[in-house]
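In what follows, a single structure is set out as structure tokens and then discussed.
Apart from one protein chain that is not included, each protein chain of the complex appears where it belongs.
== chain A ==
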Amino acid sequence: MQTNFTAEQLRDPDTAASNQVLRTCVHCGFCTATCPTFVLLGDELDSPRGRIYLIKDMLETGRPATEEVVRHVDRCLSCLACMTTCPSGVNYMHLVDHARTYIERTYRRPWHDRALRWVLAQVLPRPGLMRVALYGARLARPVVRLLPQEGVAFKRLRALLTLAPARVPPPSQVETPQVHRAIGARRGRVALLAGCAQQVLDPAINEATIRLLTRLGVEVVVAKGAGCCGALTHHMGRHDPAMASARANIAAWSRELEGEGLDAIVINTSGCGTTVKDYGFMFRTEPAPWQERAERVSALALDISQYLTRLGYAPTREAPGLTVAYHSACSLQHGQQVTSEPKALLRKAGFAVVEPAEGHLCCGSAGTYNLMQPEIAGRLKERKLANLNATRPDLVAAGNIGCITQLSGSGLAMLHTVQLLDWMAGGPEPEAVAARRREKGAV
């Protein structure tokens, strides 16, 4: 597609990168078809092609972002279904990331929007703060009914309070910096991104991951200094905090790499995986040694399902006779293009695996999207739940805590794929599975 940037504009590395992305787009419109917001809203402006056009115009003119552009860019889930669909190979992710940073720099949001974003950016990446906030949300829950029905701020507040889980699990001990030794002969050594929000919302996921990996002979390092991957702030366009989080992780893992070495950096939250795999790009203009370090980290980053496949996962228990609906998280299927591994592992573990219709459509979770855009997120959630229920599953497995939280509380037993894999390879039976089996009368 034609672009109109001056030589001066193209000297900015971000603009130059976006120019390349825009030049790759041929405006064919395929992306509109698989974009959740276009499917729901039926407006070119809420499709990837429309957003690309809005962003192109904003960057070319160099004007500060306006309310119209912000409205439509904000509605983008960053699910990246468009990138799976795009035949031309347009890197929409890099373009929309740039647009978000540009918006953050040039646009002043209404006070309540700024306040909410500030709170989320402070709380979510910090497990201690988040735990406190969740207790608070629990206490505030009865207030939900009293909130006015209209007004963006109230709708978001309601979403925030409703989404907070009814039970906040106690913190786990496995996520503090330490080395979990391999059981038996050591076959590998990996760093685990212990993450931030996930360890508060469901510590059982990291526990299952560490149990399974160590049992398979892998030493698992929770590196000192590593924490939030930076995705949450990155997707809000907050460049500096995102880079700071990423830099802390890169530093922590580089120390391990230069020390005992790592075979992989394993990530069990696919939203984070997509970002860690993009560190190389994020640090492309950073001075040495950060650029090389970031590239090395990105090259080593693997989703847990990729690493288990490489390792040759095998179950030790007998097939439980359960049907698992596999919910493909967008960050895994579109962001990382990991599609077959989790299903193959679940089948190997002895589950009957089914897939919902419209598997390519986002469930509406999308990081903080369900808090910022509760209406669209709610419609996507209902659509996803209907499609999942239609498969009549015993359990639903997904590789991302965001989706698990979004789809929980609606009668479906939501689990992380690795929890099921751990169980079938000798780990304890997850409570949700036990409950389901009791229901079925199988125990």
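Note that in this section a contact is a pair of C-beta atoms (placed from the backbone, for glycine too) under 8 Å apart; a residue touches a chain by one contact, two chains touch by 3 or more; residues count from 1.
By definition in this document, contacts and distances are computed from a predicted model.
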Legend entry - Chain excluded from display, named as in UniProt, from "WD40 repeat domain-containing protein", "Anti-sigma factor", "FAD-binding protein" or "L-lactate dehydrogenase complex protein LldE": "FAD-binding protein"
Legend entry - Residue among A:6, A:88 or A:316 that touches the chain left out of view: A:88
Legend entry - Hidden-chain contact residue, picked from the options A:69, A:229 or A:380: A:69
Inset, instruction - Spell out, residue by residue, where the missing chain touches chain A. - result: 1-3, 23-34, 38-39, 42-45, 49-50, 53-54, 57, 66, 68-69, 72, 85-90
